[in-house]
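Let's turn to chain A:
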Amino acid sequence: MERKLLMTIRGVTKQYPGTLALNNIDMDVYGGEVLGLIGENGAGKSTLMKIMIGAETATSGTLEMHGKPYAPHTPIEAMKLGVGMVFQEQSLIMNLTVAQNIYIGREEQYVKHALVDTRRMNEDAQKVLQGLEITNIKSGTRVNRLDFADRQMVEIAKVFDSVGASEGEGSIILLDEPTSVLSEKEIQQLFRHVRRLCTRGNAVIFVSHKLDEVMEIADRICVFKDGCKVDEMPNENLDEGILYEKMVGKTASGEYYHVARQRVPEQDVVLELRKLCKRGYFADVDLQLHKGEILGICGVVGSGKEDLCAVICGDEDPTGGEILVRGQSQRFASPSQARKAASILSVPRERRVEGIIGELSAYENICMSNFDGVRQNGVISDKLAKVQAEKYVQELSIKLPSVNQRVGRLSGGNAQKVVFARILASGCDILILDHPTRGVDVGAKTEIYSIIRDIADQGKSLIVLGDTLDETIGLSNRVAVMKDGEITKMFDAPPDGKPEQVDIVKYMM
Partner candidate 1 sequence: MKKFLTLILALCLVLSCTAALADEPLTIAISMRSTASEYHMQYVAGAELFAATLPEGTAVVQALPCEGNDDKQVNDINALIASTNGNMILYVDANNSPNIVPIAEACEEAGVYWCAGWNTPEGVYPMSYKYWVNFQSCDAVKQGYDIAVTLFNALPTPGKGKICVLEGMLANTANADRMKGLKQALEEYPDIEVLDDQAGDWATDKALSITENWLAKYGEDIDGIWCACDDMAVGVVQALKAKDLDGKILTTGVDGTSAAIELVENGQAACTIANNGWLQGFYACAYAYAAKTGKIDTETMDTLHRCFLTNGYLVSADTLADYKATFVDSQPQYDPEDLDFPIAGPMFPDEA
Partner candidate 2 sequence: MEKQVHVSRIGEEFKQEMKKQSQRERFISWAPVGILAFLVVLFSIIAQGFFSLTNLQNLLKQLAIPLVMSLGLTFVILMGSTDLSAQGLAGFVGAIMALMVVNSKNANNMGFLGILIAVVAAILVTAISGIIHIKGKLPTFMVSYAVSSIMQGFAVLSYKGEPALIRDEFFTTMSQGSFLGIPYLTYIALAMFVIAYVLQFKTRFGSYVMAIGDNEGIAKNIGVNIDLTKFKVFLWLGVCIGLVGFMGAVRLGRGEVGIGSNLVFPAITSVVVGGTSLSGGKGGVVNTLVGAMIVTVINNALVLLGVSPYVQQAVQGMIIIAAVAISIPHGKNLIVK
């Protein structure tokens, strides 16, 4: 079959404040092909797709569709031009029926005397579903009555139909992690339909963490890493090993992570998980955290690592298993109880939303997790709080005009150091750090690594979910790899024998 060029992407760059999400991407999309996109979290795949459907605009670079300049401002505009996307977070309106969802925004054909001909719309929607071999869903059902997988199929049907309606010249459909909740049978159904669409001259772009699926369906695979497209190859005679190697990021020097300061943890186990479960999120997790140890956990989005941390710090309830803190079995009703009863403190990823209170001053933020330390005669003493804050500002070399400075005004690195000052002031000795260097520039990162080493030197234990795989390996004494809610492998990571990223990725995907 002759390949017809549908879309060309040239020199597309997307700059977010502080990060370069996409760096000078060139890519072509041909009619009749399935194009697989793979890469770690944050490699730039999602950003590229958002630009393609008009949800984001590129900082520079051009896109062309059918040889004409293509710059949609909204997803609906993109859809009219023949580009549609099935979102990972579904975009269905829960309280409307399947048919209403499929045709929402496109009801004109069913409207007569201002009323929608529901019956005809339902019939047509049923045909659309049948066309996708979906037989178990009635088009008149409300979406919130469907289970999650069925909703996913409706979402797919909706996009296929709306893009299909403008077919003709050839359309592009983007699938972002479409299989994560589908059963084997549904996945095969989906693949069949993807192929059928392609034989009609359309293109499908398939994004997934599941390498096996990408290799099964894709004709061509593009590999993304750190905002760059590192390779592009036809899906022939590939093996997963090659792909893994291309995906993993560069390895920084040991000095960057202060590996020389990595210490051997003590024998005492401060935190132990026994067969810990949360139904639907992770299962049978066994883990030991030693005094003074840094334990890294890695896994793709949906592997269960975030949920595991949420359970440990008391934010979510487990459905089975045990959490032992210093040998005592514990259950926490809330994060504040976990902090008081077990000295566990979690530092969330979204610093601006969850980690600091931007409207308050630095010293108020620092004493936030432990008011007892700055109490005098039962009331909180501003003076003590400021003295304490001054101490940490010096220790962590936070750049502040004064401790009265509002934290909202600080740079990412300094704000994160304020968070660490709060951690130190809390006096907790089991710390969970979720992406501790997110949104922090390179210089400040290495300072933060040094602070993390200091904390470990004080005999405190840390669980780290790194911003990159390299960071997790570089910092940790041991690295646990999670996939589909289970720990698939535990690596030792001594200073002189850090595991290779490629080896870890194999267990993640």
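For anyone wondering why these and not others, all candidates are chains of the complex that A comes from, given by their letters.
Convention: a residue touches a chain if its C-beta (ideal position, glycine included) is under 8 Å from a C-beta of that chain, and two chains touch if they have at least 3 such contacts; residues count from 1.
Every value quoted in this text rests on a predicted model; they were computed, and no experiment measured them.
Going through 1 or 2, you find that the chain touching chain A in this complex is 2. Listed in rising order, the residues of chain A touching candidate 2 in the complex are 55, 74-76, 91, 93-96, 100, 104-105, 107, 111, 114-116, 118, 144-149, 180-184, 187, 210, 212-213, 216, 240, 279-283, 304, 315-317, 484-486, 506-507.
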